[in-house]
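Notes for the one structure printed next.
A single protein chain has been omitted; all remaining protein chains appear in their positions.
For reference, chains read A, B, C and D in written order, and residue numbers begin at 1 within each chain.
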């Protein structure tokens, strides 16, 4: 079965064990009657319970984000390559110095209550993010809006950098060039008329009442939330791009039971962990159109660079060489993953691993490097240096971390005693914050911009992060962040990735595959690593 | 001298019953269900503690070439998703589950009977403190408390292999208050018995009163509670493992073996992954429970017909 | 006059009944409500009364198994309640207790040899090596074979256990024993054996007893002096012959007349008392017996009769004697 | 000639326990005539209660009534069906137990429990039953009856409860009352009251009473006839005078001697050596032989049968059999 895909571990980059592919349903007519009876409803799974705050910038769990996405549109969208494209804003301009942004809002952009989306609304959205009582997760300071800090501290009544030119035009001035700014400034727009009622500076509590009554300019309107069971939507007749074809949309909260629901026809779309088991199971559901593609998140092992013995790049390299990552993918994901050599997924415009050092499994080299670093094999095969044994604590938050048995064996081979330790995610983060670890298992969230991954390894974040300090890398990170030209950035990141590999702050593991099944009665579902199915939500249609 | 020097013991029962243990053994031997359970438990112990030495496979080593294979002549219970031999892991897991059960029982018995004895014997403020503490602990619902401790203890730097000791501690920590109350109740009853008054009249030392008189009398109760506790601890451990807070892979316990087979496909098509640990738990726990019940019949005078 | 072995003066023992929200001690069971008596060396003092009259409480308080509420108890001139724990432990072996219930008075999980010997060991009264011999000897003295030394209590009958309990007390070589209804749970034939044992031990060792019983015929047989208790008070105290031939208190008379006599030919006139013994939480005013007394008058309701000597050591507490 | 009301013939009740079978009623014969008080005496464990319970067929596992007949008004109770049995219990034959406190259900009122047999066995309405209960309570010398009806058992003293038990026993005008040590748990003064009531009932209503006790004083006071049991067997039977004045069985004599008697001071009490044997390990010999002063060889070899010494007096002892009597015995 999957072993046929088990290509040798020594192969070069960008050859995924399993190719991205779309498989057509084997028997498209076998759709369960239950589903066929559903004439104007499209149902997708949501894999975990949402919190219940369906307001962009205010929700606290990613799943609330998923719930709010169909309801809210931003000024700017992101396409399947991770590039910015227009949405509510039909276009935008960035000044030569890269510090001033001017957005032109579509004339026909309307909130679902029929009121037009205006510059006022954009300004309002940005100003509540600067409110001192704002307790959401968005770090508005990253947009560097001029006067934002003063406003927050109450020194100014308005934010100086935001200028409303007219109803459809807004200019925002920032005080430094930063690639992150656009995504923040161009985020979901909140209606001032709806969300601004009763707003006083310094008090956002009134919004809490509206968390479960979201209203935006997205393709769907919020209908109903049945806690921990489903979220229901109806098509937004006022949508600027025309109302979606299917009247009703539902997120079914499926937890572990996604496949069963899909099989039974309870849902039309379901996402799964990509592995052979799930694929096989999905194939056995005759009416499933299947998509496998690589996502943007990257799994990695953080190395605690604050520890003296980890400061030597050779040790970190040895840790990379000494781990059979392909084997981990083969067993944990049954081949449905891809060894990661650079900190960006292949789907990104920034991906380029040419000439980058690849840590193909090479225990011999790992041993050599450790020898060079002064770690000599001691009693019972564990390396020692200055009386200290090379025993590394590995933190994991997954109760069944498949990496452990493999890594333990791999590392034993090169004379390292891996001591796995398990805790829940928050505890893990807290331990990492305190530096109580050697290695820790992590996975990035969805990556929009290459800067998102590497910014953490800038020396200025060393204290908060894993203590890695590398002036050469710092320079490249800053360059990448302060350049807006994509072509220039490509080059910068290529250089950066080389440096990253030579002096690795972490052990990159793999890019994850995404596996989805869509019922054959549904047409027009397009998926991409940046938006999932959301970008195509207006196009989706029921054919049967 | 009195003429009535009596020659025969009571009711002519010439059978000498020298000790609690022998006596118990004699009686329990007549109980088929309890004995059957006992034999089964002995078997399980041998299976788990001797078995792995006879197995050609190591429980931990991963072999991606043979993952998820159904039972065969090579792997009698198949292999799991890391290509590990299920039978070998079942035995290793049994060691852990049984150790957890036994050790947490021992700890909670020690803790519970010591505190219960102090509280019942001295009364007054030690009693108040211990019993209020027990009240407080008992008023916190069990599972949340376990979850909490599970999360808390993961802070301590422990390798997964040793995490079971923490689990044991946790389970005993949750278990002692009930036991302390029970022991205290027993001791309060015994305190009122004439023979305890006698120790007072005889002017015996406190130590002797507690250790020679009070505690030995709670032994039957403790034995019964202990057996039932072992069963409870095994179940709790498996539930905790299922929630990811118990024994952590790659160390295996019966609970986490079932847990790691909770995907639909495992459940539908690879019964060898979850049936053996499921039945191992079930059979072990039922045996312990039946043995405990048999012991209760034999040891608890209140249950005697 | 010989010095007294036990001297009880104005002894009161109230048991609090907790009530009220905070368990304020509001009410008391007046189990012993002012009792005076003296036991001389070699004397057997019988304490008789109905259930709940406070006999056991007197016995236990004398041994300081309860703390007193009021009064004094002197054992060989030493105030039992005035000594510290250390000293009390030293005195303990000299004053022993034998219980009513032969079944619960032995620890079921201890061999009888250990039960008898442990106190010797704890008090250091004998060398370790000698203890077994002393125990065997004591067992024989109490009419039991020394072969029994390693057996457990459940292997013995009630009568044998009572012997073991007596042996346990005797092993310490006491001078005073409180026997709290030691034969009440035994059959007639066994009762006789145990009573004889008590008598033998007393005669051989010059012991003194406080012998508690509700069976007047046994008390008459064994005791030299008898006290009749009613609701926490002694109502009459006299020498055996005096009491049984010339009972003075109406309660004593009623009690004596109520004892059935195993002779169908004797048809005696009974004094049948009305009702039952009142509660010791709210005892009747004045003379506590007045509610059941056939001769009660208004005076009895108002005045508490004192226990007074009516000649030759015969004491009685009644206004009309 | 007295007419027999209850005849127990050759009753054998055995308990099958872990330690062997206990023959608690071992070929027992007892007769109770109309209007008569028969006392069953014997030491603890000699089978008195078992015999009494067998009469009502109240023996439960592991006990089995293995043989014999219990003729009540010439009908064998042991052959009765459940319904007929229920009609007999509490109705024709009533029972009083030793511990009045535990014999009453703690969670129901006195009134409730008193009315039960009336409602079960008679056609009385609730109100009539209530009135009858009040009447019965007065009869056994209780006052404040209305209040008592509403009380719970634990609110009353032992003496009062025993009166209640007697009242319950009387409620359906039984022909026979079986009183199993009804005064053992009570004080002498209360015992005197209860005995008085029972005697009165016997006189007034001609109710027969099978009175079980181990107190010879009580026997002397109550009995018309006495049956002495030892180790599950009847060893002697006779009128009260015969038993007290001319006891024949060494055991009876021993019992009479061993009991201290008030106003008859003795230096030493007579004792029967040894103790009651274990009923599960008995052989085929006189059960009293190892405690007996007059033991003969035959006593260890064979069991003496109950034989009549006079029309009313029977004894089971080899001393009174064809076996060689010891000469010059002082009895």
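The rule we apply is simple: contacts are C-beta pairs under 8 Å (C-beta built on N, C-alpha and C of every residue); 3 or more make two chains touch, one makes a residue touch a chain.
Basically, contacts and distances are computed from a predicted model.
One chain of the complex is hidden; its UniProt record names it "Diguanylate cyclase", one of "Nitrogenase iron-molybdenum cofactor biosynthesis protein NifN", "NADH-quinone oxidoreductase subunit A", "Diguanylate cyclase" or "Heme exporter protein B".
When the full complex is taken into account, the listed residue touching the unshown chain is A:260, out of A:260, A:284 or A:543. Between the chain not shown and the residues D:90, D:141 or D:273, the one that touches is D:90.
The residue touching the chain not shown here, chosen from D:103, D:201, D:219 or D:256, is D:103. The residue touching the chain not shown here, chosen from A:25, A:43, A:88 or A:145, is A:43. Against the chain not displayed here, subunit A makes contact via residues 38, 41, 43, 49, 51-53, 58-61, 64, 135, 137-139, 141-142, 208, 211-212, 226-230, 232, 248, 250, 252-257, 260-261, 264, 266-267, 423-431, 433, 442, 444-445, 461, 464-465. In the full complex, subunit D touches the hidden chain at residues 56, 58, 82, 85-91, 94-95, 97, 99, 102-108, 116-117, 120-121, 152, 154-155, 165, 168.
Listed for subunit B, the residues touching the missing chain in the whole complex are 33, 132-133, 135-141, 143-144, 147-149, 151-152, 154-155, 231, 235, 238-239, 242-243, 255, 258-259, 262, 264, 267-268, 274, 278, 281-283, 285-286, 289-290, 293, 302-303, 305.
As a working rule, only the chains that are shown with their structure count from here on.
The chain with its Cα centre farthest from the Cα centre of subunit D is A.
Measuring from the averaged C-alpha position of subunit A to that of subunit C gives a distance of 88 Å. Chain centres here are Cα means. That of subunit C falls 32 Å from that of subunit D. Across the assembly, subunit B contributes 4, 6-7, 10-11, 13 as residues in contact with two or more other chains.
Multi-chain contact residues of subunit D, defined as those touching 2 or more other chains: 271, 273, 275.
Those residues of subunit C that touch subunit B in the complex are listed here as 60, 63, 65, 88-93, 95-97, 99-101, 104-110, 114, 118-119, 122-123, 140-141, 143-145, 148, 150-152, 154-157, 159-160, 165, 168-169, 172, 193, 196-197, 200. Interface residues of subunit A facing subunit B in the complex, by the touch rule stated above, are 3, 6, 256, 259-260, 277-278, 280-281, 327, 330-331, 334, 393, 399-402, 404-406, 408-409, 419-424, 427, 431, 436.
By the touch criterion stated above, subunit B contacts subunit C in their complex at residues 1-2, 4-7, 9-11, 13, 16-18, 20, 193-195, 197-198, 200-205, 208, 212-213, 216-217, 219.
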